[in-house]
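Only a single protein chain was left out; the remaining protein chains are all shown in position.
To keep things simple, chains are lettered A and B as they appear, and every chain counts its residues starting from 1.
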Amino acid sequence: MGYGDVQMIDEKGNRVDGRKAGDLRPIEIEMGVVPVADGSASVRWGTNYVIASIYGPMEAHPRKIQRQERAVLDVRYNMAPFSTTDRFRPGFNRRSREISKVTAEALESVVLLELYPRSKIRVEIEVICAEAGTRCVGLTAASLALADAGIPMTDLVVSVASGKINDVVVCDLNKEEDNYGEADLPMGILPNSGELVFLQMDGDLSPEQFQEAWDYNMNAAMEIHVMMKEAIANKYGGES
Amino acid sequence: MMGQPLVPTLLRKHLAELAARDERADGRGRWESRDLSVEVGVLERAEGSAKVQIGDTIVFTGIKFQIQTPYPDRPDEGGLMTSVELRPLAGRHIEPGPPSPESIEMARVVDRGIRESGCIDTKDLCIIAGEKVWQVIIDCFAISDDGNLFDAFALAAIAALHNATLPGERFDIGEDRPLPVNKTPIMCSFQKVGGRFVYDANREEELGGDERIHITLGGDDHVHSLQKGLKGAFTASEFAEIMDAAKQRCAELKKIVDSL
Partner (left out) sequence: MSSSGASDGRTSAASGSLVVPGDKICTETGGQLGHGVMKLDGSIIATKLGYVVEKGGEVSVTPLHTAYFPRPGDLVLGYIEGMRANIWFIDLGAPFNAILPMSLAPMKVEFGGTRDAMNVGTAILCRVQEIDESHSSVVTMKGMGLRKVNSGFVDTVPPHLVSLLSSGGDAILSQLKDASNCRIILCANGRIWVDGEPEGIRVVRDILAFIRNNADSDNLSSKVGNHLKQGNGE
């Protein structure tokens, strides 16, 4: 079976898990889940479960990684061995390296790094359970954890992906859809300005489909931003 | 790699003062544990799983299965492997990099307790003798390290094994069935703090403490694994004392695991 051979969306526009094209999977956010960290958050998104923790800002060691004019973000994205159906072998992984790099660059676009010359801020992202879209869940969790640690930022980062199944553009592909997906467009969005700090794409989208996927992501980001603020208000009180 | 954290001189002094009065900084008795909770079936992609929280120490353990070819000298026996991931997520003192000697020691000590207790009969893991057997992989993963990861990992590992299902259907070799687990080995760890051993040392006690001893007991107080770690020397009577404490605590923890 290949692309398009499996019916993933019915005539009424219902997806395999009952969602409509623009619907997100259920999302649950919890702040402060790693007691020993300077800041932390977990995000359950569908059956994705990602935990992010922050240490620092601290003196950057070794000295050669220090920057005289700003802090460095030391970001690690990693999959736990039990996070996937077939055991994920620990150790060096090219995919994890790439995701760590683009995640760091996305976060560097919002963190006020120039306030902490010569320092390092560690951002640790661990995928405990993977479904589809772990890089988006990881980036979203990391921005929440940074806020939790009191790291100054110009905005939170909300990350979400849309894609295409059976030639239909849908928001937030789940695992089954991802397996037969024909395109994937993950974005990292600043909810207040609508700017992008993270963008990837693979697959095949017509110009119209691309615009549709883009719009789904923008709308979803606003929806998720509200959930993020609610989760923070739930933990720390106050009317957000 | 574990960083070499700064051990404040005052901390060791303070711990010694408390020890002289038979007290602990958080008010616990010598053999008293922090609050402990165990949950099973918490990881959707694992065939068995557990989350253990002891004070602010939090760990997950997931069980995965693979099919492998048996060793020629043991054609009808499956395999068992334990791995510990000390990711820098879990503490400021944990540095990124390849597995540290500390994490390898933890994995091997947890592994020995489980293996030597015989709680898994490797013959139960045979699919086709000489051709196909199950390999059980126990993955221990730290979320938050506030001390005594050894006990947290060992407890999560045995709880997760009791919770595990052999995924026959996924590998097209028959129905799913529960993993047979015959016993409940339990590890108890003690650390010398301020000159005397205490049970369940927290991170501060670990930082300002000396040698540690890990005891894994099975049914009827049989010993299955021992490990002395870190710098320090202890006497036979000190060991006898902690062995008594271990017997009592292991029985309590065994009840908790068996009731899950």
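Following the convention adopted for this analysis, a residue touches a chain if its C-beta (ideal position, glycine included) is under 8 Å from a C-beta of that chain, and two chains touch if they have at least 3 such contacts.
This structure is a prediction, so every number in the text was calculated from the model and none was measured.
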| item | value |
| --- | --- |
| Contact with the hidden chain (one of A:Val34, A:Ala106, A:Ile128 or A:Ala149) | A:Ala149 |
| Positions on chain A contacted by the hidden chain, ascending | 38-39, 56-59, 68-69, 71, 110, 112, 116-119, 147-156, 190-194, 228-229, 232-233, 235-240 |
| Residues belonging to chain B that touch the chain removed from view | 6-11, 13-14, 17-18, 21, 23, 25-27 |
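The rule we apply is simple: only the chains that are shown with their structure count from here on.
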| item | value |
| --- | --- |
| Whole-Å separation of chain centres (CA-atom averages), chain A against chain B | 32 |
| Chain B residues touching chain A - in the complex, by the definition given at the top | 43-46, 49, 56, 58, 60, 62-64, 66, 83, 85, 87-92, 96, 98-99, 137, 139, 141, 143-146, 170, 203 |
| Partner chain B, residues of chain A touching it in the complex | 33-38, 47, 49, 51-53, 55, 58, 76, 78, 80-85, 87, 90-91, 122, 124-126, 128-130 |
